[in-house]
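Let's look at chain A:
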Amino acid sequence: MLLQVRDLKVTLQDQGQRLRAVRGVDLDLAAGETLCVVGESGCGKSMTALALMQLLPRGAELSSSKLQFDGIELSKLSRHKLSALRGRRISMIFQEPMTALNPVFTIGDQLRAVYRRHTGVSSAEAQARAIEVLESVGLTNAELRMKQFPHQLSGGLRQRVLIAMALMCEPEMIICDEPTTALDATTQAQILRILKEAQSARKMGMLFITHDLGVVARIADRVAVMYAGRIVEHGSRAAVLRSPAHPYTKGLIASVPRPQDGGTGSKRLASIPGNVPAFHHEDPRCPFLSRCPKRMSICTREAPPVRQTEAGQQVACHLPLDAQEALTA
Partner candidate 1 sequence: MTIPALTTPSLPEEETLTVRLGFWRKAIAHRTFLFSGAILLAITLVAIFAPMLAPYDPYAQNIAMRLKPPFWHDANVAEHLLGTDQLGRDYLSRLIYGARISMTIAIGATLMSAIIGITLGLVAGYFGGWIDTAISTIITTRLSMPIILIALAVVALIGPSLQVVIVVLGLLLWDQFAVVTRVATQQVAARDYVTAARVLGSSLAHILFREILPNIRAPLMVVATVEMAHAVLLEAALSFLGLGVQAPLPSWGLMLSEAKTSMFFSPWLIVLPGACLFILALAINLVGDALRDLTAGGRG
Partner candidate 2 sequence: MLSFLLKRATMAVVVMVNVSIICFVLSNVAYDPAIGIAGAQATDEDLALIRQTYGLDRPLLVRYGEYIGNIAQGDFGVSYLTKRPVLDMIVERLPVTALLAILSMALALAIALPLGSAAALWPDTIIDRLAQLLAVAGQAIPNFWAGLLLIVLFGVQLRWLPISGSESVAHFVLPSITLGTFAMPPLIRLIRAGMIEVLASDYIRTAKAMGIRPFQITFKYALKNAVLPVVSLSAVQLGFMLGGSIVVESIFALNGVGYLAWQSMSRSDMPVIQAIVLLISLIYIVLTLLADLLNAYMDPRLRSARK
């Protein structure tokens, strides 16, 4: 197993109050596998990704019983060892390509710097490597691009450069924090294709953070649905998308507009009433309690048990498994 995360908790300083962004998350990722973590904005999925890379903002606290990457306990690593690992064995790309590249250095400078930092090779070798990776992510005339500055490239091109930067040292794992959200649909598709090809070529583990179920459907091997700092349901893509067990997952899937419904789009879009709660102190109970249409009295008392459905996914919910109805229109 490439990545094992047990009981990951992240608390942030929010104007003096302690906000519990991630409240005990377990994750596993195998080499060559794509795990999608999906959830509305504000559910703590980006914070989970940043926690893995230990790039949390100032004042945030991280705790976990296990945070292992290829057998190495990340939380015990020294600053120096950690920085040697980042970019070489684990890479990360972010949501906003427009601001993710340093405006006063050329693309070439930034790419070469990453490669030389981890391998110590000469500038010429780094140059060759950079061009090779840029071409592998579908960038034409890489030579010219190397001399250009970020502001001279479109959003899509910059995201490709960032992917190239992440792949410079052939990392074993790549974390993508909604890399396509800020891009238009066609560029989004190209980026996803590039990522999948890169992953399969290198048998890389990919942790993909998104709120877009369409993306999940396209690239995910396994899916973890996150809500208010906890994973409420996770399992194979087929199981979670076709036969969602947790009421929140059902609500999430129901709110996706489906072209085949009557085609006129006249029906009102289904949405989950209320909004995402923020947790300032420990609360083991089901996070979806306040908005769950199927709330029972036990839900308000005890933490939901984790059970396995026939389709094979794990779900944290008090509802008896057989009571699952098929998706209602």
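The set was built so that all candidates are chains of the complex that A comes from, given by their letters.
List of remarks:
Heads up, the rule we're going with is that a contact is a pair of C-beta atoms (placed from the backbone, for glycine too) under 8 Å apart; a residue touches a chain by one contact, two chains touch by 3 or more; residues count from 1.
Being a predicted model, the structure only gives us computed values, none of them experimental.
Evaluated over the candidates 1 or 2, chain A touches in this complex the candidate numbered 2. For chain A in complex with candidate 2, the residues that touch the partner chain are 53, 55, 58, 79, 83-88, 91-92, 94, 96, 99-105, 113-114, 117-118, 149, 151-152, 162, 165-166.
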